[in-house]
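A single protein chain has been omitted from the complex, and every remaining protein chain is retained in its original position.
Lettered A, B and C in written order, each chain numbered from 1.
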């Protein structure tokens, strides 16, 4: 039986979340919370200049939330902050339009399946909300 | 054209309200107000022992309200307070059931037409509410 | 006078959309002329409600299953439709309430209770509906604030001198109707709001009689708050709207507490979601919101400008004929351009309820009473009035029928 939302990639990330955990001390951190389901997530970043040396997420949430955080984690290692910001914008756009406009975030493709389930879109975005907050903090404090 | 609610008797009482006005000083008085249409009415009684020597109503209201007060006025002159109370109870019952259970209040028959128009029943009862209040006052103060 | 209007802006065939209009009342075809109280509902609105219950009913917002997602989606689409209809900058500025009354109470509690201090002033007008008056009395009583009223002129306009002198007292808020439900007056709110803002005064607009009848654009008005009811704009009962500027919504505390409006609930205290959720505690009137969506579609299909002209033409007809009737006093502006499709009048020596009753015996539904505007009636010097108010489906012949019966009323009572 094919359970449409839970493709192999997502399930793999759920079972083996990449870059999970918490960097201590972190250069930047942000939490996100989904009041609907109680999902909670913390993103911590270690920086080197304008680059993300390491990004980790600690998640208490559903499969979509865990997989999305894990996929984001893979993407963020070693990229510049402005690159991270672009990824975030591209992903949000893709979640709205259903189209991936850049090959850079091709790895996030399995998450687009979530678009069919409006109530779960927030779960997919939770990690990215935390990223946005990290980057905002950055801009105002740097 | 027959305008069902406004039979000749009611119209006659509307044009020539009986016992209208105000007794001063009165032995008993009570006001009634209908918030729906703003109708206002004051009933004043002059007593002689346990009897109503004279009853008068001052009405600012619609045809139903004026006619009902006038018909009540006719009925109340010279009757005992307990008789007045009985009339009130009988009339209320008749307005609920549609049946006049006593010949004593036969003169009120034209008012029963009002039962077809729920929103106007309050207009027909306004004078009788004032009567009830007068009688209650009486019982508690005597 | 001809039975039909010079130009049929709205085809008579629209009547077929409204099943209730084919009713026979007291052996006469119903002429429904109480549209200021509530409008009839087109088939499309009734069907939208039925369709929701027959195919998509579920609680909105909280379920991950398909049916609940559909219900949530339909509910949020209704919100989007309202935002678009009012030209609100953002969908989050639309709060669903039971109606205008609840929307105004929401502002009176959420905004008023925390902001008003003893001696602060609130400015109303003499033509406000009780729903835009009593909530302010209650908040004034609770906070020690005081109420002032902008006077209404003899012809039924807001007195702009009175407005100016009242604004000079620096009230915290002006609560004013866009259209009077008794006089029909369309108030020049765009100008008034600019002046109020120049004085640092916030403005709440009661648009219950305006939405669907005259153009309402919250950005053009630049109002701080605006309220209206679905049931007066061809939509269902039990649904209404509060629009507010985002800065106010963000600053306001919630009013009602309960499911759906929270972020996290602890034993002693909780945190709140963002607008609109913050102001929509409990299961919302989902079906009614969906019906309102369809009602606004209906209105837009006809076109607010067309409706406006249709209603103005009928009001002009009613006004003209009533002014020729003996013993009749008509209230409100003489110029049809300054009013909507409602005309209130008094017939000397006959109580308005009796007028309405005799009209009903000819199948004509009009309203009599104080129309929830006692302060205005006191100003007009009458206890009550008779109000004829038209909607998209009314015809010139219905207006003629209503005025024709006045001869019969006079014969009976005078």
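Please note the rule applied: contacts are C-beta pairs under 8 Å (C-beta built on N, C-alpha and C of every residue); 3 or more make two chains touch, one makes a residue touch a chain.
Please read all numbers here as calculations on a predicted model, not as lab measurements.
A.B. asks: For the unseen chain, which displayed partners does it touch in the full complex?
C.D. replies: So, taking every chain into account, the missing one touches A, B, C.
A.B. asks: Among C:100, C:177 or C:340, which one is in touch with the chain left out?
C.D. replies: C:100
A.B. asks: Would you indicate which residue among A:14, A:51 or A:90 is in contact with the undisplayed chain?
C.D. replies: That would be A:14, which touches the missing chain.
A.B. asks: Out of C:160, C:262, C:328 or C:382, which residue would touch the omitted chain in the full complex?
C.D. replies: C:262
A.B. asks: Mind pulling the chain A residues that touch the left-out chain?
C.D. replies: Missing-chain contacts on chain A: residues 1, 3-6, 11, 14, 36-39, 60-65, 117, 120, 123.
A.B. asks: Considering the entire assembly, which residues of chain B contact the chain that has been omitted?
C.D. replies: Touch with the absent chain occurs at residues 33, 35-36, 117-120.
A.B. asks: Which parts of chain C are in contact with the chain that was left out?
C.D. replies: Considering the whole complex, chain C reaches the absent chain at 19-20, 23, 25-26, 30, 32, 34, 37-38, 40-41, 45-46, 49-50, 53-59, 62-68, 98-102, 104-105, 108, 129-131, 133-138, 141, 147, 149, 229, 231, 236-239, 254-262, 264-270, 281-288, 353, 356-357, 359-360, 364-369, 372, 374-375.
Convention: only the chains that are shown with their structure count from here on.
A.B. asks: For which pair of chains is the number of C-beta contacts greatest?
C.D. replies: Answer by contact count: the chains B-C.
A.B. asks: Could you tell me the distance, in whole angstrom, between the mean C-alpha positions of chain A and chain B?
C.D. replies: About 78 Å, centre to centre.
A.B. asks: Nearest whole angstrom, what separates the Cα centre of chain A from the Cα centre of chain C?
C.D. replies: 46
A.B. asks: Roughly how far is chain B from chain C, going centre to centre by Cα mean, in whole Å?
C.D. replies: For chain B versus chain C, the centre distance works out to 38 Å.
A.B. asks: Residue numbers in chain B touching 2 or more other chains?
C.D. replies: Touching at least two other chains: none.
A.B. asks: Multi-chain contacts only, two chains or more: what residues does chain C have there?
C.D. replies: none
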